[in-house]
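Handing you a structure now.
Note that one protein chain is taken out, while the other chains of the complex remain in position.
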Amino acid sequence: MTGLARFLKKFFLVDILRGLLITLRYYFSPKVTIQYPERVRELPPRYKGLLRLHLDAKGEPLCIACLACQRICPTHCFDIAGERVPQRKTLWPVRYDWKLERCTFCGLCVEICPTSAIRFSPEFRMTLLEKDKVRFHYPDMYLEGEELQKHLCGGCLE
Amino acid sequence: MLDDLKDAPALKRVEESLRRRFGAALLAASFEKGELQFEAARETLSGVLEFLKTGLGFESLTDMIGLDLVASRPEGAGRFAVLYQLYKFPEALRVRLRVAVDDGEALPSVTPLFRAADWMEREVFDMFGIRFEGHPGLTRIYLPDEFEGFPLRKDFPLEGRERGL
Amino acid sequence: MAFKTIDLNMGPQHPSTHGVLRLRLAVDNELVLRVEPVLGYLHRGMEKLWESQTYVQAVPLTDRLDYLASLSNNLAYILAVEKLMGLEVPKRAQYIRVILAELQRLASHLAWLGFMANDIGAMSVLLYGFEAREGVLDVFEAYSGGRLTVHGMRIGGVPFDLDERVIGLVRRALDEIPRKVADIEGLLSQNRIWLHRTEGIGVLSAADAVAYGVTGPALRASGVAWDIRRDVPYSSYGDFDFAVPVFGHGDVYDRYLVRVEEIRQSLRIAGQALENLPPGDFRARVPRVLKIPPGEIFHSIEAPKGELGFYIRSDGSDKPERVKMRSPSFLNLQALELMCKENLFSDVVGILGSLDVVLGEVDK
Partner (left out) sequence: MTAHPLVVDFLIPVLKIAAVILYPLVMVIVMIWMERRVVALIQGRLGPNRVGFEGILQPAADAFKLFFKEDIIPRQADRFLFNLSPVLVLVSSLLAFCFIPLGESFRIKGYTLTLWVAESPVGLLLVLGLSSIGVFGIIFGGWASNSKYPLMGALRSVVQILSYEIPLGMTVLTVIFFSRSIDLVAIVNHQKDARIWFGFLLPVSFVVFWISGIAETNRAPFDLPEAESELVAGYHTEYSGMKFAFFYIAEYAHMVLVSSLVVILFFGGWLPPFPNVAALAFLHRIPGFLWYLAKIMFFLYLYVWIRATLPRYRFDALIKLAWKWLIPLSALNLVAVAVLRYVL
């Protein structure tokens, strides 16, 4: 490119105008962000939201209190106790505490659970008012959707 | 001469020239998992590194690793060990030099040879308490200067001490 | 009247130090005389933690090292453990790992492009870079559920197979990124202000780069053609053909050019790996309680920031006796003083940005 062409390009601000054209195109192109509470982005099935326990077909807890998840967890989030129950051979979970504030959502517990009792849910709303709501105790581990929100931040939804 | 070096001719040449140059001062040599490692005494450390850099062309000091072997050390050997991981650019060769250090002993600083060693030696000092003579400014790199104790030593409790600092 | 230099503190809480880095500067009005980085504000004692956790439990911890490239950290640590065990990973898992690692390099470089441009004033490029990066994060989210700390690799292979949904997202990302990068280049590469702020600034000679242990794009911008993916191939990188961009001046502009070119190369590699993805299982059998016989190895990969290496020493138990991480940003940052001397204050921001330093990796 000859010196003159480069000078003319420089004098008539060609590079700056090209930049301005690009931003103008973006000004009129569709936007990336969405109006959050009104529209929520659809989450993929494997999304790592809050950990939830699950019941089997008969409504009994899938969890057999084998403590595999408690042992594998790098940040020691679990405190589980099971007891022998007449109606089935495996243990029945009596205490299943999960410390949300320690959890790094790494997924090792979900992977190692023999009966896949504990799984990630697409629930990403984790705002809560009282500090002790961070510790999930046994029955709360089954809450889903709106009841879970009611449990977490107590009725501000009305 | 290590027999299983035959499939790595370049490393074999390095091993031979080192043996020729230092002979007995080269305490041990091992070739496991494709990595050549030498053991040298504290006194000959600078000499060996100098030769490796200028003689054999290992210009890049990739890493310096401090070890606290209080649990797994053979009898009589120093409690600590410092490993120098070296690298030669064009031929992509890796060599590791190991030096045993006892508690309270100091190592000669290699900063004049490898400019990269400056912070690495400060980190080894910060974590293990191994001093390096001739280092331009041997102070702690991560922890505040008034911190007592060396965290990566095996006797340092995992949860830290009650006094916090 | 002796002229007093200002002792200026940049950080640890400053808009352009990308994390909690504190620079103690001696400044004569605008001219920088001394730069002394102060580290440790994000020191979490990773190496001590690793000694008290099993090999499997340590993987999610490596996500938090270079939190902009968590999959590269996973890959480096896992390859080191597999080399220590002498475990051979199935071909399909190696290809999936290459795709994930290259996508992670794209995400890291695009995030860097945004931060770098924003530091020098082009604020819109920050959003364009992040917009392009969203495509890659969607792949990670669909694949393993996490976007930033992804934990998408396991010892012995990868946690899931690539299903249609994930492959579709990868293809979409590989299509969109070139267009967005072209826009960003249109805004920056020939822009006179950008050229003026980056050309000839913070020059690092090849000899200094090697002496200071600088690796990665910064080293290749200084003219040393070294890329571990090509020179010491791992995880079947040898199967793909890609170019290693090398420039000669070693200034901020060349580091920008190297990373932009590397984005194009990563797109090629990920594309090739996706096209000829071999069949087979995606994860080798690994005993649940993993005990590794005594031994020690050092293994490093080409992470987006440079050579990320792990030295692991095992003592036969299920926990490593010692894990040392070789952090590229730590050593790249050491060369900052050399590059910033005799430059103006606003260049320190540019030079620091061009090194692409992430403090999670520096402070461990």
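Per-chain numbering from 1; labels A, B and C assigned in written order.
What we mean here is this: a residue touches a chain if its C-beta (ideal position, glycine included) is under 8 Å from a C-beta of that chain, and two chains touch if they have at least 3 such contacts.
For clarity, every value in this text was computed on a predicted model and none was experimentally measured.
K.L.:
Could you tell me which displayed chains border the chain that was left out of the figure?
P.N.:
A, C
K.L.:
Among the options C:V38, C:L87 or C:L127, which residue touches the chain absent from this view?
P.N.:
The missing chain is touched by C:L127.
K.L.:
Spell out, residue by residue, where the missing chain touches subunit A.
P.N.:
16, 19-20, 22-24, 26-27, 29, 31-35
K.L.:
Which positions on subunit C touch the chain that was left off?
P.N.:
6, 8, 14-16, 29-30, 117-124, 126-128, 131, 187-188, 191, 193-194, 196-197, 344-347, 349
One rule holds for everything that comes next: only the chains that are shown with their structure count from here on.
K.L.:
Pick one for the touching-chains graph, please: line, ring, star, complete, other.
P.N.:
line
K.L.:
Need the CA-centroid distance for the pair subunit B / subunit C, whole Å please.
P.N.:
So the centre of subunit B lies 26 Å away from the centre of subunit C.
K.L.:
How big is the gap, in whole Å, between where the Cα atoms of subunit A centre and where those of subunit B centre?
P.N.:
About 43 Å separates the centre of subunit A from that of subunit B.
K.L.:
Which stretch or stretches of subunit C touch subunit B in the complex?
P.N.:
Per the stated touch rule, the residues are 39-40, 43, 45, 47-49, 52, 83-84, 86, 208, 210-213, 224, 226, 231-232, 294-295, 297-298, 300, 307, 309, 311, 313, 315, 321-322, 324, 326, 330-331, 334, 363-364.
K.L.:
Which subunit C residues qualify as touching subunit A in the complex?
P.N.:
Touching subunit A from subunit C are residues 53, 56-61, 63, 124, 128, 131, 134, 141-146, 149, 151, 159-160, 165, 183, 186-187, 190-192, 288.
K.L.:
Report the residues of subunit B in contact with subunit C in the complex, numbered from low to high.
P.N.:
Interface residues on subunit B, with respect to subunit C: 32-33, 35, 59-63, 65-68, 71-72, 83, 85, 89, 92, 94, 96, 114-116, 118-120, 127, 140-144, 151-152, 156, 158.
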